[in-house]
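Just one protein chain is left out here, and the rest sit where they should.
Our next item is chain A:
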Amino acid sequence: MQALADLILEGRPVQHHRPWPRTIVDPMVWTSATVALAEGHWTLLGLWGETAAIHMALLEEPTGTIGVISLEELEGGYPSVAQYHPPALRPERAIHDLVGLVSKDLPDPRPWLDHGRWGLRFPLGDRLPPPPETAPYAFLRSEGDSLHQIPVGPVHAGIIEPGHFRFTANGETIVRLEERLGYVHKGIEALMVGASLDRAVQLAGRTSGDSTVTYAYAFSRAVEAALQLEVPSRAGWLRALMAELERLANHLGDIGAICNDAAFPLMHTHCGVLRERALRAADTAFGHRLMRDRIKPGGVIADLDHEGAAALRAVATEIGQTFPALVELYDNTASLQDRTVGTGMLRPELAHQYGAGGYIGRASGRGFDVRRALGYPPYNSLLFEIPVLHEGDVNARVWIRIREVEQCLSLIAQILDQLPAGPVSIDIPDIGETREGMALVEGFRGDVFVWLRVAESGRIDRCHLRDPSWFQWPLLEAAIEDNIVADFPLCNKSFNCSYSGHDL
């Protein structure tokens, strides 16, 4: 079997693509890469298109090799990846909606992000006028005696993001769930085209509100990779501090919210208090509760002063003292355990096939974590563990979050102890020529992938942001099968995929 490094050598390498190579390959190599993906040798990191090219980012997990292959001969479309490797299905449908590239032999050619309400077609491509009439979306058929359909959403009774779920159920048992997403499409990738770096990092930070630090972090790292910038070490440590705070707050919120969906609000309120404390400390330390717009290419915007560091230390200590009692409450409430254990099982094979990151992958035996696999600074000098479980049920996903909260607290303390002194940002030099960069950063949901091309003028030529949810939403459909309708909210909350990050 071919190594990813060898595959990369088969193509024509692209200049100024960093930190990992990108090569332009012919359709034969593209198809052989697709087959190797399907055989499970590599993991699909991202699949995105431009008017005249299609790109696929691949990861070889055992060696940590990453590479991008591109196909530029697109007459009559490109050979479908999804026909062999199902995780590419939704990205390919989205590429057609956004760019207009046609995938040959695509198993499911229905539109995905485009609901026919944008006022134009292919916003990243030819920008054609919309067709006068769009056919209603055809949901997959389920046939059989005594099956009935339950349409849920896109507007839900609670204050959550919009998404449509079409259940086919036999009584209470779910036979099929089909998701329909794209309701919160904001056109971020189209807005990125021609944006200055300052504007673009703000746009990136608005892709998914709960991961705003991660997105700005990943975007900035991609720009720095493209321009070969070395950020001051203090800036790198502060970025990691913000990322861990964001992870801590989100995990605390999630643990409570999952219990609340099993009608156990006691955990919800107590976790809510802790989450609020973390957010307020973030506000004191960095001047924004969610730390939005604090990270920029070249460094960070705000430095951490003594008061801020003291607030973060205090909150980490407080959570460290209170949290074990909540874990015990979760573990000892039999009625709650009865709901979470064995519910919404995700098989490890599927988690591996889809390259599911974050707590979803780690609860199903896939221990991939960018912080460890790529060891970007300062994580290469910090001590932390990556919890992995194999059960794959709601309970396992809760436990992964619990363990990660503990790791976050330890990381925050380590970062505060070892924070180096010095400047927190450097200026962006003139670009000079077109450059490309990419980055992977571990957010609370999993790995956020950013690829971009900066033009000579210093403006963004094309930027692709891939939320971890792209490879997690399809797994929810699989995990929910044979569960009962009433357990769906619990499973969905334990996945907690992003609507906004996915719909972009």
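To be clear about the criterion, contacts are C-beta pairs under 8 Å (C-beta built on N, C-alpha and C of every residue); 3 or more make two chains touch, one makes a residue touch a chain; residues count from 1.
As a convention for this text, contacts and distances are computed from a predicted model.
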item	value
Choices "Dehydrogenase", "C4-dicarboxylate ABC transporter substrate-binding protein", "Amidase" or "Formate hydrogenlyase" - which one is the UniProt name of the chain not shown	"Formate hydrogenlyase"
Sole residue of A:115, A:156 or A:199 that reaches the chain not shown, by the stated touch rule	A:156
Given A:106, A:201 or A:259, the one touching the chain that is not displayed	A:259
Positions on chain A contacted by the hidden chain, ascending	148-152, 156-158, 171-172, 259, 261-266, 268-270, 273, 333, 335-336, 338-339, 484-489
